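With one protein chain withheld, the remaining protein chains of the complex are depicted in position.
Let's turn to chain A:
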Amino acid sequence: MPEVRTAPLVVEFPFTRSLGPVQSAFLTGLRERTVLGVRGSDGRVVVPPAEYDPVTAEEIRELVQVGASGTVTTWAWNPAPRRGQPLATPFAWVLVRLDGADTALLHALDAPGPDAVHTGMRVRIRWAAERTGAITDIACFEPERSEPEQSAGNGRQPIPHDGEFADPVTGITTPARLDYTYSPGRAQSRYIDALADRKTIGERCPSCRKVYVPPRGACPTCGVATDAQVEVGPRGTVTTFCIVNIKARHTANLDIEVPYVYAHIALDGADLALHARIGGIPYDQVRMGLRVEPVWTDDGRFPDHYRPTGEPDADYDSYKELI
């Protein structure tokens, strides 16, 4: 049994979101220490506000200001905060019904321990010092130790609000990040191990006899496990290709000088082509049928590129089933 490899895989991207009128007013309001909700067709005040009525589906736009204090409707203790959560020390996740609202908002409550938290307790917003128009403008909630402040919006009744602010926030960035432990499985682990010796190992399907490179451990056509290892290559044939003239953002080709040739190469003995760059020949002289071999660099896990072997070109009929 080969050692099965694993490696961390982080998927991370700063997605952007246009807010539309209602979310724009809500987030801009937070920047101004003002919490807005929206009144639904049944008169209930929804906080955070929705664009469309949860009962009738009609567009709802009647904004109201609610209080900065409220009541915990339920909660859960978070003993081990993770990256990106509102507080770095243990805290309670709370649903808070702000004064004047009919629905509850999810946020964090800064409390010394679970014994200090209970449903029905009074809490108030702790505003972030730097506010940008984001849900994190509410740093967290904290237990209300004194009587509520008697300022606008802090009473129990919502106050009509036009949602107008100077310099409104219209879009936000919402970074997403997923942390995985990735394992390519036994077949690919064997393949990767063999590459360290500069050998390419495919696997043959016991049913259709096709040789898969890289191997996936099963034949996708027959649905059976592949277990017979077969060394293929190192030489192969260019079955088809394109000439890449642009560097694409967010792909791995930023360090490669353009133009270059991106080719499908059927290694001798393999029944499907793998993809690689062609070098050692002017890009405009690459052709279908060109015979090539791998070129390794000292630190590369894969061949850096393939170069012509100098053999005569392969006959089209010998590889036409592979394109």
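As a working rule, contacts are C-beta pairs under 8 Å (C-beta built on N, C-alpha and C of every residue); 3 or more make two chains touch, one makes a residue touch a chain; residues count from 1.
What we mean here is this: contacts and distances are computed from a predicted model.
A.B. asks: When one chain of this assembly is omitted, its UniProt record names it as which of these: "Acyl-CoA dehydrogenase", "Multiple sugar transport system permease protein", "Thiolase domain-containing protein" or "Stage 0 sporulation protein KD"?
C.D. replies: Result for the unshown chain: "Thiolase domain-containing protein".
A.B. asks: Among A:Thr73, A:Thr136, A:Thr240 or A:Thr309, single out the residue that touches the unshown chain.
C.D. replies: Within the whole complex, the residue contacting the unshown chain is A:Thr240.
A.B. asks: Out of A:Asp53, A:Asp102 or A:Glu231, which is the one that touches the chain we can't see?
C.D. replies: Answer from the full complex: A:Asp53 touches the omitted chain.
A.B. asks: Going by the touch rule given at the top, which residues of chain A touch the chain that is not shown?
C.D. replies: 5, 7-9, 11, 13, 15-20, 23, 50-59, 170-171, 174, 176, 178, 182, 184, 188, 192, 205, 208, 210-212, 219-221, 239-246, 248-253, 256, 259, 262-264, 271-272, 275-277, 288, 301-302, 316, 320-321, 323
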